[in-house]
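To keep things clear, I will list the structure first and then write my remarks on it.
Only a single protein chain was left out; the remaining protein chains are all shown in position.
Let's turn to subunit A:
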Amino acid sequence: MLDSLFDDVKRMNKRQFIYQVLSFGMIVSSALMIWKGLMVVTGSESPIVVVLSGSMEPAFHRGDLLFLTNYPEEPVRVGEIVVFKVEGRDIPIVHRVLKLHEKNNGTVKFLTKGDNNSVDDRGLYAQGQLWLTKKDVVGRARGFLPYVGMVTIYMNEYPKFKFAVLACLAIYVLVHRE
């Protein structure tokens, strides 16, 4: 069975094999280029994020997919939901803007809080950081799709499952002559 799996590959000549590898590469790069294209269009370094915690319930639940934009000309306002990065944390946080100070020259500093949390986010920020600024913002939530992100969450919780799925897909694409 496993032997016959690789039969197609064994019978390929040099060019067919190169094409097989390149078409696998094109599948991966198409996904990559769509992502990079979204980055350019939305201005956000991560245009789609998955909500990982319940801290914004009832607005967002675990597993919701959020679509972000980050246009420099749009000011941040109190009540908006922003996604921001904190130094020393790998995963960005999705919370609502609670207080905001804006200077005449346009610089802003603001404080955030999760709708479902009892305290503001100062405890989550980096040591000694009291406010967030524009450079911390990844984007502002513009739309959401419920439940879809659960797939990502499961994949991250069971990395072995993720690698198994990815490996199967990769082998299928590489081995199967279209």
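To be clear about the criterion, a contact is a pair of C-beta atoms (placed from the backbone, for glycine too) under 8 Å apart; a residue touches a chain by one contact, two chains touch by 3 or more; residues count from 1.
Here is the rule we use: contacts and distances are computed from a predicted model.
Undergrad: The complex lacks one chain in this depiction; which UniProt name from "Trafficking protein particle complex subunit", "Signal peptidase complex subunit 2", "Dynactin subunit 5" or "DNA 5'-3' helicase" does that chain carry?
TA: "Signal peptidase complex subunit 2"
Undergrad: Identify the residues of subunit A touching the omitted chain, counting contacts across the whole complex.
TA: Here the touching residues of subunit A are 4, 7-8, 11, 15, 18-19, 22-23, 25-26, 28-30, 32-33, 36-37, 39-40, 45, 176-178.
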